[in-house]
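Below is one structure, written out as structure tokens; the observations come after it.
So, chain A:
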Amino acid sequence: MSPFLFWIFALLTVIFGAAVVVNRNPVASALSLVVSFLGLSALFMSLDAFFVGIIQVLVYAGAVMVLFLFIIMLLNLRAEEERRINWLALAGGVAVALALLIQIFLVISRFDPARKTFPPLPGSTIDDVRNIGALLFSNYNLPFQIVGVLVLVATIGVVLLSKRELR
Partner candidate 1 sequence: MAITVPRPNLSWRERLYLPAIVAGLAITFKHFKNMLLGRTKVTMQYPEQKWDANLPDHYRGAPALVRDADGRVRCVACQLCEFICPPRAIKIIPGEIPSTDRFAKVEKYPDAFDIDMIRCIFCGMCEEVCPEQAIFLRKDYAITGFTRADMVHHKEKLLEIGGVMHGVVLKWNEKK
Partner candidate 2 sequence: MDSLFIITSLLKILGILFVVILPMVSYAVYAERRVSAFIQDRLGPNRVGPAGLFQPIADMFKLLLKEDFTPRAANTFYYWLAPCLAVMPAIITIAVVPFGSTLFGVPMVIADVNVGILFVFAIASLGVYGIVIGGWASNSKYPFLGGIRSSAQMLSYELSLGLAVVPVFLVVGSLRLTSVVRYQIEHGWFIAPFVGDWANPWKWLLAIPMIISFLVFMIAMFAETNRLPFDLPEAEQELAGGYNTEYSSMKFALYFLGEYAAMITGSAVIVTLFFGGWHFPGIPDGSHGWIFGLINIAVFFAKVAVMIFFFMWVRWTFPRFRYDQLMRLGWLFFFEIALVNIFLVAAIIPFYRS
């Protein structure tokens, strides 16, 4: 992919990521986040990681954000629009973000492999779905199973909590 497209999608991701914070309207924030996710997934795809990219859209943009939007609409959050800006908190946030940015910059500049261009992997196309599956069920089988149990526990917990609420 040409660097031109990379810059477009990178800018899209960053600008709409900022819009999530800047927007006063919660629905607009949620939608900005969706666009940001789309940009991110395009970046993944530019690295030939189709699976990760598409899962990004499917799970985050397609499911999680719809749920967010659903909740925002149900609660009808109007208070956020009238809230005044706390300049001190704003300054603090910017300082933390800047510190993080500088840190990342310093780390990357010292990290040699980041500046090296790797030779392309053998084969014209990579079946990344197969690779991820093979990796998950061989090298990372135990963590994978543990995550599965964790999600199951969380699901049961949610069911229990909501049942108690009903009674």
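Going forward, a contact is a pair of C-beta atoms (placed from the backbone, for glycine too) under 8 Å apart; a residue touches a chain by one contact, two chains touch by 3 or more; residues count from 1.
Basis for inclusion: all candidates are chains of the complex that A comes from, given by their letters.
All figures in this text were calculated on a predicted structure; none of them were measured in a lab.
Student: My understanding is that every option belongs to the complex but just one is in contact with chain A. Which one, out of 1 or 2?
Tutor: The single touching candidate among 1 or 2 is 2.
Student: Which bits of chain A are touching candidate 2 when the two form their complex?
Tutor: It is residues 27-28, 31, 34, 50-51, 54-55, 57-58, 61-63, 66-67, 69-70, 73-74, 125, 127-130 of chain A that touch candidate 2.
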